[in-house]
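Take this structure first; my questions come after.
Here the complex is missing one protein chain, while the rest keep their positions.
Every chain is named by a letter (A and B) in the order it is written, and numbering of its residues begins at 1.
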Amino acid sequence: MATAGTARTPAAATPRAAQAGRLSTVEAVRRMAPYWLTVSLRTWRGSVVSAFLAPVFYVVAMGVLLGGFIDSDPARLEGAPTYLAFIVPGLVAGHAMQTAVADTSWPVFSNFKWNRVYDSMVATPITVRQVAVAHLFFVWVRVTVVCAIFDLVVAPFDVYAAWWSPVAALGAQSLTGLAFATLMYGYSCRISSDAAFGVVFRLAVFPLFLFSGAFFPVANLGPVGEVVAKLTPLWHGVNLSRTCSLATLEPGTALLNVGVLLAVAGLGAWWATSGLERRMAS
Amino acid sequence: MIQARGLRKTFGEGASAFEAVKGIDLDVRRGEAFGFLGPNGAGKSSTMRMIAAVSPVSGGELSILGLDPATDGPAIRARLGVCPQEDTLDSELNVRDNLVIYARYFGISRSDARDRADELLELVNLTEKARAKVDDLSGGMKRRLTIARSLVNRPDLLLLDEPTTGLDPQARHVLWDQLFRLKQQGVTLVITTHYMDEAEQLCDRLVVMDKGVVAAEGSPADLIRQHSSREVAELRFGLGDGHDDTNPHETHAAGVAAYGDRVEVLPDRLLVYSADGDAVLEAVHGRGLRPVATLVRRSTLEDVFLRLTGRTLVD
Partner (left out) sequence: MSAARPAAARLRVLPLTSWQATLLLVERNAITYRSEWKLFITGFLEPVFYLLSIGIGVGQLIDTFEFNGQQVPYAEFVAPGMLAASAFNGALLDSCFNFFFKLKHQRLYDSVLATPVGTGDVARGEVVWGQLRGGSYSAAFLVVMLLLGYIHTWWAVLALPAALLIGFAFSAMAMACTTWFTSWQDFEKVTLVQVPLFLFSATFFPVTAFEGWLRWVVECTPLYRGVVLCRELTTGAVSVESAISVVYLLVMGTIGLVVVRRRLGTLLLT
């Protein structure tokens, strides 16, 4: 049908889409880029407070003010010279998780339930899997940008031990964001009502943020608590972010941290794409 | 039931003030079905909200059920049923709880409220959906539930704002049937609509509203008799050679004017008003004119409206 059309009307010859049988994922993501760019440009102002200001408030309140009451003893702070230097990389990793899950909860649910943007996307040659990949890709970019700005803002506060620290820490935070984005994305595709978000935020996201070593060394949780904390993906993100920031990387632990985060992201990617395929098929 | 003299409604103040209702007189009698017919923005909904005692009167007098809405708001609302234009159902409650809780707002006891809810669900054929979420209902079902909700306190006066807008033809007829039954039970109905057929079907008496004033008042048959001819011949002409943008109906209007009492030009057709529509068609053909489509029909309220305001109702 496509060829017949192009043969007769010259106007139809221009869109290459007509000839392409199947789109490559890279091409599909590229085609959805204008949409995601427009959405981000239109909405970034609305998220300035929660994306940037709120974490800055946390750094000032916990790191600077509360930190003023905490002894600067590297032995009790996993090698950090001050409580501020301890808490900042942890907070940013935790913030990466929170930004990622926020962007893949209601926004994803809304795209197939309320404003149905996904429906309009898959009505083109783009596949469901590519829609999920593109959305995740742009969430990942956003989380990385948010963390990068954050790392820049805190740089003057003397929290990095080496010149490469901020870059390496950003890598750790970005990977943390990706891992949680994929997990939440898959979850969002599988729930029937958005009320389920409230529960997962309170029972999973929030406790992870509080107990995965962002605010205090997990050793303070006692032997059992410490082991449990170290089983969570967020601890691996926090630990990687902190050891990069303090330049106290140990090859073994670092590799384990990266490995866990990559494994979660990989598994999550499958969980997310299969989730959206199931949802769009129903 | 309702008496208004010089009723006005103004929104805003000073230079930006907008007068939605510009002094209208109304008398709605017990047991009748009274209609407000008019296009969007005619002031129907503003009038309805004043009658519902949720919108303060800006000027003139208004008495509802013999009470003054400014001082007896709660007492008036206790005896009213209101079916707003947009369904304002409680999406956090299931279908039955929507009725039970709404009944409770009227001070109806919990057990009476439950009985009443079940009775109404039966009436509007939603018994099977009693436990369903409101969001899962179809448009017609939501509308029926809103109607049921407006009946929960056994109102003396039922206000329906555009009751069938957005419904499919079948659902409209079901609803009309239910409203007709209520009227037979003695409930006074006040209905706004921009559908002529709805007004003709349901209303004993109606006012045609336009730009905040009453343009005409009477029974549907009276209004048609007074403001229109018995029949209408509709003529549609082709676009000609397609090179000029003039409306072909403008061009032909003068030519056919002599065959009827009156001619109206619409973008897509000519309306020729006459006691005998077929005679008009014959004369048109006799003159060698060849409309692409023709229709002879009885006059409706739409024609009345066109006559009174120079505009169509739905535009």
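Structure notes:
Keep in mind that, in the parts below, contacts are C-beta pairs under 8 Å (C-beta built on N, C-alpha and C of every residue); 3 or more make two chains touch, one makes a residue touch a chain.
All figures in this text were calculated on a predicted structure; none of them were measured in a lab.
Checked against the full complex, the candidates B:Lys22, B:Arg79 or B:Arg225 give a single residue touching the omitted chain, namely B:Arg79. Touch with the chain that is not drawn comes from one residue among B:Gly6, B:Gly41 or B:Pro56, which is B:Pro56. Of the options B:Asp27, B:Glu61, B:Asp90 or B:Asp278, the residue whose C-beta touches the omitted chain is B:Asp90. Summarising the interface, subunit B meets the missing chain with residues 11, 30-31, 52, 54-56, 73-75, 77-80, 82, 84, 86, 88-93, 97, 101-102, 104-109, 112, 116, 149, 153-154, 156, 185-187.
Interface residues of subunit A with the unshown chain, by the touch rule above, are 45-50, 53-54, 57-58, 60-62, 65-66, 68-71, 76-77, 83, 195, 198-199, 202-203, 206-207, 210-211, 215-216, 220-221.
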